[in-house]
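Of the protein chains in this complex, all but one are displayed in their positions.
Letters are used for the chains, namely A, B and C, taken in the order the chains are written, and counting of residues starts over at 1 for each.
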Amino acid sequence: MTVIAIGTAADGAPAGPGFGYTVDTLAAWLAGGQAPGAFATGVAIVVAWVVPMLVLVFPLAALGQIAERKIAAAIQRREGPNSAGLDGPLRLLCRAVLFFLPRPRQDRVFERLSALPVVRTVLATARRIGLGQLLADGVKMLGKEDIVPADADGVVFRMAPYLAMVGAFLPFCVVPFGHHLVMLESPVGALFAIAASGITVLALKMAGWGSGSKWSLLGGMRAVAQLISYEIPVGLAVAGVVLWCGTMDLHAIVGQQYRDGALTLLGWNALQSPFLLLLACILFFAGLAECQRTPFDMAEAESELVSGFNTEYSGLRWGMFAMAEYTEMLLVSALVATLFFGGYQSPLGEQWIVALPVWLSVPIHAVLLLLKMLAGFGLMMWIRWTLPRFRVDQVMRLCWLSLVPLCLLALLGLAAQLLCAGGATLGVPYGRLPARLQPDLGMVGHLVGWAVPLLLGGVVVRAARRRHGQMHPALRQLTGGAP
Amino acid sequence: MADTPQPPGTLPPGTPPGTPPPGSAPAERPGNREDQQIHLTAVDEFLAWGKENSLFYLLFATACCGIELMQAGGPRYDLDRLGMIPRATPRQADLMIVAGTITHKMAGRVRTLWEQMTEPRWVVSMGSCANSGGPFSKWSYSVLNGIDKYVPVDIYIPGCPPRPEALIDGVMALRARVRRYRTLGERDREPLVVGGADAPFGCHFPKDAPPGARS
Amino acid sequence: MTVEATTPSGERMTLNMGPQHPATHGVLRIVVESDGEIVASCTPDHGYLHRSIEKIGECVEWPMVVPYTDRVDYVCAMNANLAYCVAVEKLLNTDPAAAVQVPLRAECIRVLVAELNRISSHMVAVGAMAMDTGAVTPFLHGIAQRELVNDIFEKLCGQRLTYNYVTVGGVAFDLYPDAAAEIARFLDQFEIEMRRFNKLITANAIFRDRCAGVAAVSAAEAIAWGLVGPNLRASGVDYDVRRDDPYGIYERLQVRVPVGQGFAGRRGKVGDCYDRFVVRLLEVQESVRLCRAALAMLPPPADGKPADPVGGFQADVKKLLLRPPKGEVHCRTESARGEMGYYLVSDGTKVPYRVRVRTGSFSAAGIFHHVMRGIFLADVVAVIGSFDVVVPEIDR
Partner (left out) sequence: MTQAAPQFATLPFATLADRARTVCAAATSRTTDNGQPFLLVPAADLPALAQFLRDDAALRFDALMDLTGFDLLKYPKAETPNAIAVLYLLFSYRHRHRLQLRVLAPRELCTVPTVSAIWPAALYFEREVFDLLGVTFTGHPSLQRIMNPTDWEGHPLRKDYVYPDAYHGVAHLREGQHFETNPPRAGDPPPPAAAPKPPGGHA
C-alpha cells in the first residue's frame, strides 16, 4: 500500500507567498524570476480563485437550476421548461455583430443564420432541454423593480443576499479539484470549510429580520435554529474523517484514499469502516439541512410561511439567494466526495491518470470531481421531489436525539478500530499504540472491523422495528400487499 | 382561399396565434408601432425575450377557474413548459392570473396584491366571473362584476371555466404583448379579449370550423 | 404530545394566513395567534367567496338552479348536481299526481358518474394535503388521474369541471358508445396507479409522523360539531348516507363503509389527520368497486325513447317541473365531502321559495377553531388539508 508523498512544499514548489502550490507558481511566473511582489501575488490569488469559481462552480450551479426543473418535471411525469432556447441570445449577438446594418436586414440575416441545418438543430435541442430557461429567468430578474419594503431595515436587507453568496462560495477555496488545483492549500482545510459555511446562517437571519415581515421573521428564526443545530453533526462527521486520516488537509486526505491497482475504489474512506460509511450518510443528510433542502426546507416552506425568509425579496436579490442555495448544494456534495469518496480520484485505476502529463491529468481530475458533485446534486433533487417536509420539532429531535448520538457512536467505534486494528493512518504522532503492540491483521482486521458493527446495528434496528409495531392491515392493502 | 369573403374581424390565415383579432383591439396608436419606438435597442429586445420566457404567476386561485389553473399547471398542459412557475408571494410574481369569482369582500385584497407586485406586472382575468361577474352578475348581490374596476387587466379569457388550452391561448397572447415591452417605450394598456366576441370562442377548433376561423 | 393552548414563551403574534395563501384551498382566511411556532388560537374568516347561491335559488326557476349547484362544489360537481336533483324529485314525489320515476339506466349512470367524480375529488383532496406537508409530486400524480376522469366527462357532457349533467328525472345525455369500455379501462389503470401513489406518500414515514396524532377528533366531538362524510367516519362513526339512508339504486349496491381505526400505529389516535387521509383513500377503493357494480347493472339503451322506464335516460318531467307541489322537503345525499342536505320550500310557482344547501365543508370549517389550539404552525396547514375544505362549500 504505497502512499504518494503529496507534500505541500516538499516536492520542490518554488518559494512563494506561501498560499499553496498553485498560487506560488503563478506568482513566481508573473514575477518573472525574482520574488513575487504584492501586485503579482494579488493577481495570482484573484486568477487562482476567480477562474475555478467562474469556470467550474458558477455554471454548474446555473445548470443545476435548469436540471432541477427538468428532474422535477420528469418525476412528476410532465414536460418541464422547453420554450426558452438560445434564439434570444443569438439574436442579440447578430444585432451586436451586424450593428452597421439596419434592423430589418439584421432580422433577415438572423433568419437565414438560424435556418442553417446545424444551427437549427442546435437551437432546437437547446430549446427542448430548456437551456435558455435560466438565462431568461436571470434576464427577467435584472429587469424587475427593486423594492425594499418600507418597514424593512435597509442595510441589513440589502446585505443579506451578498453574505449568502459569500457563505456558499468561500468554502470552495479549500476543495481540491486536482493534484495542485486547489486555491488555498491550508493544513486546516476541513475546519475552514465548516467555518466558512457558517456565514450562511448569518445571511438568512439578516434576510429574515431585515425584510420586516412576520413571515420572513419566522423563516429567519427557523433557519437559524436548523442551521446551527446541524453544524454539530457536520462537524462530528468531519471530525471522524480527521480522526481516521490523522490530518485536516483536504489535499492530504484525498491523497490517502489512493490505492494502486484497478480498484482505487477500495481506498475510499467510506469503504474503510462502517462507521465512516455512517458518517458519510450523516454528513450528506446534515448537508441537506445546511442548504434547507426538502425534507428540511422549513425556512422557506412554501405552504406554511408563504416563502419563508425570501418572502420580501424580488428580482435579482431573490436570484442571488437561489444561486447561493444551489452553490451550497454543490459544496456539500464536493465535501462529501472529498472526505469520503476519494475527491478527484477516479474509482477505477488512478495510476494511469497520474501518469498522464499535468496539462491533461488536472482537467480529468477536475471533471471527475465535478461528476461526483453532480451525483450528489442529482440525489438531493431526487429527494426533494419525493419526500414531504419535516416539522420544526421533528427536525430538532432528529438532530439532537439521533444524528448527534450516532456521530458520537461512530467516533467511538472509529477510535476502537484505530486502536486495535491499526487503521491506515499516515504517521500521526499522537495517541498511537507503540509499534510492537500494533497487530497488523490486514484483511482479517478489515473484515472484523466491518462484521462486528453491522451485527450490532442489525440487533438495534430489529428491536426498534418490533417496538414500533407492524403497519396497519388497511395500509398494507392500500400499498398493494396482502389485506 | 384568400378571396373567400371573410367574416368581419377574423384574421387572414397564417397569422401567428398570439396576435389579437383586429376587431377587439383599438387602432394602433402612433407611438406604439415597432419602428417608431424611440428607445428601441437590441438589449431591450433581449430583456423582453427574457421576460416573455419567464413569467412567474401568482398562486391566486379563488373558485372553479382555480382548479383549471391547477390543471393547467399539471402534467398534461404544464405551464412550466412556457417557463411559468407559481409563486406564493406577490413580490416574486410578474403575472397575476385572477382565476375565479371576486366578491366585494375580496376585491380590496386583489388590489393590495396587485400593488405588492413588482413592475413590470401583468394581469390576466381568467373566467367570466373575473371578466364581468359571469353567471352571478345578475342575481348575486355580493359578486363584483368584473375585476377591471380594481386592477388594470391586460388579457380577458372568457369561459366558465375556460379550458386550460384557452388559458394557454391567453398566455400566448400575453407573451406577444410582453415581447413588445420596451423598458422606456410606451406600454400598450388596451385590454385584449382572447377569442373575442366575433371570433368563435375557444382555442381548439373542431375540424369543421368555418373557413375564416383562426388557425 | 399535548401542548397547552397558551404558548410557552407567552408573548403572542397575530399572523394572517390568507385569503391568498398557498395552503388555504382558495380564499379561506385564518387569523392565527401564535408565538411563532405553536398556535395559541385561530379564528377562521369566511365570506370571501360568498356568491349567494341560496339567494340566486330564489330568483331562477327550478331547472335553472342546477348549474349553480355545480359551482357550490366544483371539485365534485356531479354529486352536487345529484344532491339537488334527488331533492327536487323527492319534492315532486310527495304529491302522487306529480310523482317522477327515474329510468333504471339513468340511475345506473348517476351512480357511475357520481362515484367517478368522487374518485377525482378525493384525488385532489389527498394530493392537496400531501402538498401542504411539502410533497409536491403526489399532487401532480393525483391531478394526472383527474385529467383522465375529465376526459370521460368531457365526452359525456361537454364540460370538464361544472357539468350540469344530472337533471331532475334523469341525466342530460345518454352514455357515448364506448363509454363503458373506457371507464373500465380507466378503473383498471387507476388501481395500479393508486398502489404506486400509496407507496409514494401513504406509507412514507415522514408523512405519517407529520400527521399522526395531529388534531384528533373523537367520535362524540365529531357528531356534536356536525362533521359529516370522511371527516366523521375517520373519527370512528360508522354512518354513510348511501348505505344508511339510501337514494337512487344505492340500496341494491352493497356499499362498504371504511372507518378510522388509528391507522398511524403507535403515535396515531383515532380521528387524527392521518386517519382522515387514509379513510379517503379507502373510500376511493370503494368507489372503484361501486363503479364496476354500476357498469355491470347498466341495462341496454332504449334506442330512441329517452323516457323508457328501463333503458331510457330521462323521465318525462317537462310539465311536472314547471310547478312542483307546494310544500317543503329535506333530502340528504353523500357527496365527496359528506352529507349534502337540501331543504327545498316550494310555493307552487315556477321559482323555488327557498333553496337551502347544507354542506360538509361548512361544519368542517366550524371545528377549525376548536381543533387548532396548541398545535404547530406547520400543522395548521396539514389540518386544513386533512378536512378537505372547499371554500365555495363554506361560503356558498
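Everything that follows uses one rule, which is that a residue touches a chain if its C-beta (ideal position, glycine included) is under 8 Å from a C-beta of that chain, and two chains touch if they have at least 3 such contacts.
The structure presented is a predicted model; accordingly, all values stated were derived computationally and were not measured.
Contacts of the undrawn chain with the visible chains, over the full complex, involve B, C.
Within the whole complex, the absent chain has one touching residue among C:H25, C:H50 or C:H141, and that is C:H50. Contact with the chain that does not appear here is found for just one residue of C:M13, C:V31 or C:C59, C:C59.
Against the chain not shown here, chain C presents residues 46-47, 50, 52, 54-55, 58-59, 91, 94-95, 220, 223-226, 237-239, 244, 254, 256-258, 325-330, 332, 339, 341, 343, 345, 347-348, 353-354, 356, 358, 362-363, 365-366, 370, 395-396.
The chain not shown here touches chain B at positions 8-9, 23-24, 104-105, 107-108, 132-133, 137-139, 141-142, 144-146, 149-150, 193, 196-198.
By our rule, only the chains that are shown with their structure count from here on.
One finds 41 Å separating the Cα centroids of chain A and chain B. Centre to centre, using the average C-alpha position, chain A and chain C are separated by 46 Å. Counting only residues that touch two or more partner chains, chain A has 76-78, 302, 306. In chain C, the residues that reach two or more other chains under the touch definition are 21-22, 140-141, 144.
In the complex of the two chains, the chain C residues touching chain A come out as 13, 15, 21-23, 36-37, 130-137, 140-141, 144, 194-195, 198-204, 206-207, 209-210, 258, 261-266, 278, 281-282, 285, 376-381. Those residues of chain C whose C-beta lies close enough to touch chain B in the complex are 19-22, 26-27, 47-52, 55-56, 59-60, 67-68, 70-71, 74-75, 124, 140-141, 143-144, 146-147, 150, 160-162, 391-392. Remark: chain B residues 58-64, 66-68, 70-71, 74-76, 88, 100-101, 103, 105-106, 109, 113, 135-136, 138-143, 160-161, 163 touch chain C in the complex.
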